[in-house]
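What follows is part of the complex, with its chains left where they were.
Read from first to last, the chains carry the letters A, B and C; within each, the first residue is number 1.
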């Protein structure tokens, strides 16, 4: 009941998920490679014109992260479903939002690491010039993945327990994420282009608003989702 | 439920359906402190469903059930503190080691994580304590699940065919957990098909027939296995 | 659970459709051709009410979903589901009519403008909602989950509404009776009411069907649990 106990649960879940993730996916190497592969595919699809590629860079980066992220979200609950661990998890007393919070943390760490690799590859592949306002770019990236992971972890709690998880998760998640993605892409694009119109900060504020609203909503709603 | 009874299990006309099929049609069951009760019934008669309802994993469609006076629907959190279930599936994480699985259970229950080693020794898994559960045989997984139960020391044990996959040492282990719980004032409800391994610790049995507990006076239409009939007579 | 009975509602349905035919005829006959679009303008009387009713239906989803989460009554879940179905239908209609309008008016079926895209996204969100209901078998779980998804989805309605203001769009911004030729105002208002009646009728009918299904199940419950002593 106390904050201390809750934190114990949150960190136990996050740690368990990260260990599982590390052991079951042979490190981040494969995820890194997958991110890069996606970027290469986007390069094929929308290249080879250098300017067109540079215009598409922000979009390609975010889509690569999104598609790879969906894999992680579903996976994070599937581990619970194998051999009935979810029933066991629900048997522990205490507040249910801690389960969400734990998974949120592990997914955030996972997706951040993936992002770092994908961005590094993207800079090379799409010939991105790092803008002088790179701290802002970093903030954009972080806020973007917070939004992505908040909603992804939440919807995966439902989708992964249905018969159609592979289809249902993107179906529920992608439309809800459109504002986050749009804001993240637009802000990134503006910053990469030198932010001549000073529009980046408006997008970043929008992003922040989204993150906060959905994080709070998800923490409250999670109980209803996991309980039944 | 104005009058709170403090029985380990007090289920009143619990009913549950899946789709339009009524599996439980009004199960009333009382288990007293110190009792070990066997729950029998044919395949598909709803025994696992009943256990899951008592463990707050499934909600009844009608009727009420309370565990030590706490309603399984409205006071689920209190119920979870007192109940331990051993289901068909062991509920372990395949990519964690035996020790890590136990540590996780301890952390989630707010218990100290020392002494896990001796617990693993008790269930005979010391040698594989740091191996991943993925490669465990079915009996080893079940032993680990038993260790997790022993760690949490629930007052009420809900055991779904606890002896399957266990060898004779494992059966002894299981029985000692059950009788230790009973001596400590707890209780157990055990789903069984074969009474032999539980002979000597069962106080009584009840049988689910047609979604209800069969009347004890008329012999249950469910036949007790031949080989086991002697064991409890 | 009380099973709603038809009767008066049948007449309400007849009235709603008759009223729609009346208002459509009225609007088409009375409104003058637009100075840019000519007679194309007449699609306005279905496109715009459809869009408004979309918003309204999803607001109804939000209201009943929230009440379900609060009170946990099966009735609210059924009503939210009915409203979502009706809303998604009108949402699809808005898109379709908009596209039919856009082809002659803008020369394209589709363009990636904020209003159009956000309307499409709203549609996809509620397609997801309906898919979720399809995939979950357990009634209680379905109710609980779809209440959460429906409420979160409805958050997007204001975004669609405001999209024309927040972004520069090809689609026109909201007008109000002051900025609008009075010749159009009456037709639009009347048709909006006709659509509203139809929405109410549809939601009610869907709800009745769902309740009847539930009622059969509850009747089966009485049979299944009947005849027990104690």
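To be clear about the criterion, a residue touches a chain if its C-beta (ideal position, glycine included) is under 8 Å from a C-beta of that chain, and two chains touch if they have at least 3 such contacts.
Here the structure is a predicted model, which means the values were calculated and not measured.
What you see is one copy per chain type; the file as a whole holds them as A x2, B x2, C x1.
As a convention for this text, only the chains that are shown with their structure count from here on.
By the count of C-beta pairs in contact, the leading chain pair is A-B. Once CA atoms are averaged chain by chain and compared with the all-protein CA average, the nearest chain turns out to be A.
Using CA-based centroids throughout, the chain positioned farthest away from chain B is C. Taking each chain's centre as the average of its CA atoms, chain A and chain B sit 39 Å apart.
Centroids of chain A and chain C (each the mean of its C-alpha atoms) stand 32 Å apart.
Separating the CA-averaged centres of chain B and chain C is a span of 49 Å.
Within chain A, contacts with two or more other chains are made by residues 228. Residue positions of chain B with contacts to 2 or more other chains are 59. By the touch rule above, chain C contacts chain B in their complex via residues 137, 140, 217, 220-221, 224-225, 228, 230. By the touch rule above, chain A contacts chain C in their complex via residues 155, 158, 162-164, 168, 171-172, 174-176, 178-179, 213-214, 217, 221, 224-225, 227-228.
Chain C makes touch with chain A in their complex at residues 69, 121-122, 124-125, 127-128, 131-132, 135-136, 138, 140-141, 144-145, 147-149, 151-153, 155-156, 159.
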